[in-house]
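Only one protein chain is missing; all other protein chains are in place.
Chains: A, B, C and D, in written order; residue numbering restarts at 1 for each.
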Amino acid sequence: MSAVLWLLVLVPAAAGAVLCTVGRRADRLAPWLSVATASAVLVLAAVAGLATGVPRVEVAFVADGPFGLAVDPLAAVVAPTVGAVTLLVLLFAAGDITADRARFHGLMLLFTAAVMVTVAATSLPTLLVGWEVMGATSYALIGFWWRDDDRVSAGATAFLTTRAADLGLYLAAGAALAGGAGLGLAELPAASPGWRDVVAAGVLVAALGKAAQLPFSFWLSRAMAGPSPVSALLHSAAMVAMGGYLLLRSAPLLAATGWAATTASWVGAITAVLLGAVALAQRDLKQLLAASTSAQLGFVVLAAGTSAVAGGTAHLVAHAATKAVLFLAAGAWLSALGTKQLAGLRGAARQWPVVGVAFGVGALALAGVVPLSLWATKDAVLAGAREQSTALYVVALAGAALSAAYAGKALLVVWRGVGGGPGRRAVEQEWDSEERGSRRVGWLEQAPLVVLAAGAAVLGVLALPPVGDALQRGLGVPAEPSAGPAELALSAVLALVVLAAVARWRAPEPAWALDWLKLEPLTDAVVVRPVLALAESLARFDDHVLDAGVTRVARGGLALGRLAGRTDVAVDAAVAAVAAGTRRLGSLARRPQTGQLHQYYLQTLAVLAAGAVLLLVVT
Amino acid sequence: MLSDLVFWGLAVVAVLSGAYVFRVDSMARATYALAVSFVAVGAALLLMRLDYVGLVTVLMMVMEMAVMAVYMVMFMGMNPALMPMSMVHGNRTAVAAAVTVFVVLGGGVLLVDWPARRGVPAPDTVAALGEALMGSKMLVMMAISPVMIATMVAGIALAAPRGRYDRFGDDLRERASDPQPGGVGR
Amino acid sequence: MSLEAVLLVAAALFAVGVYGALSQQVVVMVMMGLELMVNAVVLAAAAMWWFLAPDPTGQVLLLVVIAAMTVEMAMGFAVATLLHRSRGSDMTDMAGDLAG
Amino acid sequence: MGMNEDPLALLPEIFLLAGALAVLLTGSFLPRERQWVARTVAAAALLAATVAAAAALWDAPRAVWDGTFTVDTATGVARLVASLACLLVVGLGVDELAGDPRESETYTLLLLGTAGATVLAGASDLLVLLAGFLLASIPVYGLVGLARTAGAAEAAMKTYLLGALLGITLMLGVTVLYGLAGETTYAALSARLGTAPASASLVGVAAVLGGLMFKAGAVPGHFWVPDAAQGAGGAAAAFLTSVPKVGALVAVYRLVDALPASVDARPLVGVLAVASMTLGNLAAFGQDDPRRLLGWSTVSQVGYLLVPVAVAGRTGLALPSLLLYLACYTVTNLTAFAVTSSLPGRRDLASYRGLAGARPWLAGALVVALLGLVGTPPTAVFAGKVTVTAAAWDGGSPWLAVAVIANTVVSLFYYLRWVAPVFSRGEPVERPAPGGFQPRRWAAASAVAAAAASVLLGLAAGPAWALVSQ
Partner (left out) sequence: MLTLIVVLPLVAAAVLATVRVSDAAARWAWLAVTLAELAAVVGVWLAYESPDAGALAFEQQVAWIPGVDSSYHVGVDGLSLPLVALTAVVFVACAIYSLHEQQRPRALAALFLFLQFTCFGLFVAADLLVFFVFFDLSIVAMYFVIAGWGHGERAARSALQFFLYTFLGSLALLLGFIGLYVLAEPHTFDMVRLTAEAPAATAGVQGGLVLAAVLLGLAVKTPTVPFHTWLPPAHTDAPAVGSAVLAGVLLKMGTYGFVRIAMPMLPSAWRAWAWVVLAVGLVSVLYGALVALAQTDLKRMIAYTSVNHMGYVVLAVGAAGLVSRSDAQAREVAVTGAVTQMVSHGLITAALFLLAGVLHRRAGSYDMGSYGGLAGPAPRFAGLFAVGAFASLGLPAFSGFIAEFQVFAGSVAATAWAAPALLGILVTAALFLRAMQQLLTGPTRGASEGFTDLGRTETTAIGSMLLLSLLVGVVPRPLLGVIEPAARSVVDAVAR
C-alpha cells in the first residue's frame, strides 16, 4: 500500500517534470500523457482511499520532521475528488489549450503532485512542500501566457499574497518545535499552551491565504488572468480548496485554542457575505465565479471553525465539482467567443446546449436549489454554525442568500435570449474583446462538463442522512449537528425566493463591491508601496555610503575609517570625517620630516627627553 | 684647595671658550676657541689623575683643530681673516633648548643621590689602563681598529673627488695625472 | 671640586654644544657643537671615573669616546667635502630636497 | 682573565674583517673592469662568515672575552642573517656597481658594516656596544654618500649628523651607566644597577636607547631612513635598511633584558615601537617614490620588531619571535629593494604600471615582497608577525598586539597602492622608462631568489622557529 502512496505523488511529479524539461518537442504527446497520468492518479487515489485502515508512509526528511504521507478518511474523500477533477480538467484542456501544451500539462501535473502531497501530508514540512510547490506552479500557470505582462504579474500577485500567508506555516513549525509537540500535524494540538496559540495562528493565516478568505481574497481576482482550465482546477477544486482542507484537518487545533476556532468561523462567515456581494457586483463571468469561490470557501472555513468537519468536507467536495463545471463552461465560452464579459455572453448557453445545461446545473447547485448538492452541504455547515451562535447563523444564511443571487444572475445572463437586431449586435460587439474566439466547442471540452455537472447535482448526498452519517463515522469525528428538515426547507425556500426575485427584478450590483472591496489597492498602498519605498531608500543609503567609501579609498582614505563609520544611518558624515582625519594624519605624519636638519635635532632630543620622563613617571 | 681653584678656572675657560666658538665671526677663530675649550678639559682630566687620557685629549684636539683650520682654508676656500660670517638659524629656539638642556641636566646632577665611590684608583693609572686594554677590555680596542679602517676607506671614498682610476686609468697602468702636482705615484 | 661641580660644568658644556648644533647653519659649525658635546661627555666620564668608580674601565671608556670623536669628525669632514662638492654649499638649510 | 679570550668564538667577525681587508687590497690593484675579483673575494668572505655562523649556532651559549661578548642563539642568528643579507645585497648590486670606480671600496664598507652589526648583536658590554655602534655607522655614512649624486650627498650629510648626535647621547648614556654601576658589562649592570638611583639609571638607559634607535631606524632616530633610502644607490639603500637593524635590535633586546627590574625600559620601548609603526605607516601613505615609500615602511617594520623587545623576558616567545621576524623581515625587505634596484629608472609608483604583463616573474617577486611586508601568509613575515603579536599578548601587553594589527591595516593601503599599477591592464608604460621594462639581470634574479626564500622561510617556519628558539 505504501507503494501506492508514493506513486500517487511521484507519478504526476515525474511526468510533469519530464514534460517541462523536454519542452516543445513533447507538445503533441503531452495531452495524452497527461490524461493518462491523471487517470493513473485517480485510480491510485481511489485505491488508497478505499484501502482498509490508513495507508501511511514516512521517511526521514529534515531534522525532526519526517516526510510523511497518509490517506486518512478525510484525505480518502478529498484525494479522489481532486484526482477526478484533475482528470476532467485535463481532458478539457487537451481540447482547449493549443500552444505550449507540454509546458501546460507538465505544470498541471506538477501541481497535481503538490496537491496530493498537501492532501496526504502528515507533518508540517511535508505540508509545506506541497503547499509551496502548489503556490509556485500556480504562479507559472496563471502566467502561462507569459508574453502578456499583466498575466505574469497576476501570477506574481497570487504567489506573493499566498506566500505572505504561508509564512504562518514556517512560524507554526518553529512554534511547534518550541512547544514540544514535534512537527507532526496530528500532534500540534498537544503543544504547550502559549506556543499552541502561535501554531494555530500560523496555520490559520496560511489557510486563510490559500483559501482566498478576507483579507487575502484579492489575489483570486488577479488569478483569473490564467487559462480557464487553470481556474477550474486551481481555483475551485484544488489549491483554494486546500486552504479550507487544511483548516478542516486542523479543526482540533483550532478548537483547542478556542479563539482560533471562533476567528475562523467569523472570517468564513463574513467572507461568505462580503465576497458574495462582490460576486453579485461583477460583470465578468470569471470574476463572478472567483468571488463566489471565496464566498463558498467561507462556508468551509466556517465549518472548520465550528468543528463541523463532515459538513465542511461535503461542501468542499460538492463545491469542487460545481465550481469546476462553471469555470470550464466559462472557459469554453471564452475560447469560443473570445470574451468572458457577461455582456458578451448573453444567450451563450443557447448556442451550445450541452455547455449551457451543464452550466445551468452548476449554477443552480451553487444557488442552493433543491435537491442539488450545495443545498444540502451548505445546510450541514449552517447547522454547525447555529449550534455555535445565532448571529453566526444569520450571517451565514445571508451569505447563502447572496450565493443564490449571484448564481441566478449568471444563470439568467447566459440563458436569456437576446433575440435579434440591436441587442444581438451589442452582444456580438463584445466578442473577441479578450482573445480571438474560435466559435466552436469541441467534444473534448464538452464531455468533462457533463460528468462534472452530474457530480454537482448529486454530491449533496454526502451531507444527507445515510451517506452523511457514514461520512461522519468514517471521518471519526464526533456526531455533528445535522440540518433538520426545517432548516433544509428554509434554505431551499430562501434560494428559490432569491432566484425568483433576481429573475423578476434585476440583481442589484453593489458598486462598492465591484473591485473586490478595493483590497488590492489597499494592500498596494499599505504594504507594497511602503516596502518598495523603503527598499529604494535603503538602496540609496547603501549606494551612498558605498560610493562615498569607494571614493575615499581612491583618494587615499583607508578602510579603517569606513569600518568605524559604518554603524548606522547617521554615520555618513562621521565616515567622511574619519576618512579625512586619516588623510590629515597621513600628511601630519610627514610634516616633521621637514628636510631641515636642526629641526630633526630638536625633535630627536625632545623625544628622547620625553622618553626619559616617561620612564621616570612609569617607574 | 688649589685643585679646586684650578678646576674652576679651567671650567670657566672651557665653557666660555666653548661659547665663544659660536660668537666669533670666522670659522678659524671658532676652531681656535674650540681647541682652547678642549685643552682646558684635558687639563681638568689631569687634575683627576687621568694623566694619559688627559694628555691624549689635549694632543688629539690640538691636532684635530689644526687639521680643521687647514681643511677650511684648503677645501672650502675660506680665508679666515676675510670671511666674517653669521650663519645662524632658529637662534631663540636653540637658546631655549640649550637652557632647557642645562637646567634638566644640572637639576638631575644635583638631585640624583649619587652612589659612594667604589674602590680607589690604581696607584698607576696608566698601567691599569694598559692592563685593561690588553685584558678585560681587549675586545673594545680590537673593535675600534676596524672602525679606523672604515673611517679611512669611507672618508677617502667620500671626500676624494678623484679615485685611482681617474689618476691611473682604468687598468691602473697609466702615469698618474693630477690637475695639481703632488700625491702618491707622482 | 666635587662630582656635582664637575658634572655641572659638563652640563654647561653640553648645553653650549646643543646650542651650537641647533643654531649653526654650516655643517662644520654644527660639528663643532657636537664636538663640544663630546667634550662634555669626556669631562663627565672623567668625573664618573674619579668620584664614583676609579676602575680602568672608565679610562677605556674615555679612550673610546675620544676615538669616536676623532673618527666622527673625520667622517664629518668627508661628508662636508662631499656636500660642498656636489651641491656647492655647505649649509644644512640648503640641503633640504629630501623631505616629507 | 685570558681564560675565555677565544678568537674562534669570533670567527665570523674575523672572516668579515679579513675579507674587508682582502677586498680593499685586491681592489687597489685591479683594473676597473675587473673588480669582479674583489666581488668574488667579498662573496667568499661572506660565505665563510655564514658557514662559521651557522656552525657556531649549535655551540652552547657562552660569554667570551671577559663577558664583553656573548655567543648565543641571538648572536648566531644575527650573524647568519646579517651575512646572508649582505651576500644578497652584493648580488643585487652587481649590475649597479660593476665597473664603478668605487666598487671595491663599496664591498669593503659592506663587509665592515656587517661586522659592525654582528658586534652590536653580540655585545654584552657597553663599551663593545659603543665600538659596534661606530663600526656599524661609519660604513653606512660612506655607503650612503657613494652614489655621488646631490641627493646622496644630502642623505649622507643627514645620516651622518643624526648619527653623530645620537652617538653622543649613546656615549652620554654609557657614561652615566658606567658611573652608576662602576662597570660596563651587562652582568655588572644587572647586578649593580638595582641598588643605584633608578632615576639616573633610567635617564642613562634612555640615552643609550636613543643611539640604538638611530641604528635601528626607529623613532626618534628615524629621520635619516627615508632620505637615505631615497638618495642612496640601490645596493646601499638595501643594505642600510636591513643589516644594521639586525644588530641594533638584538642589541636593544640584550640590553633591555639585562637590566634589573628597578630599571625597566620596556615601557619606553613599547611606546617607541608604537610611535615607529604608526609614524612610518602614516608617513608612507602619500609617498610616490618607491624607495622612499620603502624607507618609511622600514620605519614601521622596526616598530613591529620592537614589540617583542617591549615584552623581553616576560614571555618565552619574545626572543624567538624577534629573531624570526628579523630574519623574515630582512629577506622580504631585500626583495622589495632588489626589485627597485632592477628598475632603477622608475622612481614613481605609476611607472610600474603594466609590469605584471611585461615581467611576470619580477612582478611576482614584488607582490610577494609587498604582501609579505603586510604580513600575508604564507610569506615569511606572516609567521614573524603572528609570533610577535602572540608574544606581545602573552607578555601582558595586548595593547601592543592591537597596535600591530591596527597598523597592519593602515599599511595595507600604501603597499597596495604599489601593487595596483603593477597589475593594472590597459596601456603599457611608455612614459618614463626608455625601452620598456628592461630589468637589470642580477638585481632581478636576486629579487626572485629572495622572494622564493621569503615564501620558503614562511613555509618552513617550523624549522626556523626551532632554530631561533633553541
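Of note:
Note that contacts are C-beta pairs under 8 Å (C-beta built on N, C-alpha and C of every residue); 3 or more make two chains touch, one makes a residue touch a chain.
On a predicted model such as this, the values are computed, not experimentally measured, just so you know.
Contacts of the undisplayed chain with visible chains (whole complex): A, D. Across the entire complex, the residue among D:Y160, D:W393 or D:W442 in touch with the chain not shown is D:W393. Among A:W6, A:W32 or A:W146, only A:W146 touches the chain left out of the display. Here one chain is not drawn; of D:S262, D:S424 or D:Q438, the residue touching it is D:S424. Looking at D:T40, D:T149 or D:S469, the residue that reaches the missing chain in the full complex is D:S469. Taking the complete complex into account, A:A136 is the one of A:M1, A:L29, A:V47 or A:A136 that touches the chain left out.
Hidden from this view is one chain, which touches chain A at 20, 23-24, 59-65, 125, 128-133, 136, 139-140, 143, 146-149, 152-153, 155-156, 159-160, 163-164, 167, 170-171, 173-178, 180, 183, 198, 531-532, 534-536, 538-539, 542, 545-546, 549-550, 553-554, 558-560, 562-563, 566-568. With the whole complex as reference, residues 317, 320, 371, 374, 376-378, 382-383, 386-387, 389-390, 393-394, 398, 401-402, 405, 408-409, 412-413, 416, 420, 423-425, 461-462, 465-466, 469 of chain D touch the missing chain.
Assume only the chains that are shown with their structure count from here on.
Separating the CA-averaged centres of chain A and chain D is a span of 75 Å. Among the residues of chain B, those touching two or more other chains are numbered 89-90, 93-94, 97, 101, 114-115, 118-119, 136-137, 140, 144, 147, 151, 154-155, 158. Residues of chain C found to touch two or more other chains are 14, 18, 21-23, 30, 47, 52-53, 55, 57, 60, 64, 67, 71, 75, 78-80, 82, 85, 92-93, 95-98, 100.
Those residues of chain B whose C-beta lies close enough to touch chain D in the complex are 108, 111-115, 118-119, 135-140, 143-144, 146-147, 149-151, 153-155, 157-158, 163-166, 170-172.
Residues of chain D touching chain B in their complex: 1-2, 5, 17, 20-21, 24, 28-33, 65-66, 68-69, 101-102, 105, 108-109, 112-113, 115-116, 119, 125, 127-128, 130-132, 134-135, 138-139, 141-143, 145-146, 156, 179-180, 182, 195-197, 199-200, 203.
Considering their complex, residues 1, 3-9, 11-20, 22-26, 28-29, 32-33, 35-36, 39, 42-43, 46-47, 49-57, 59-60, 62-64, 66-67, 70-71, 73-75, 77-82, 84-85, 90-91, 93 of chain C touch chain B.
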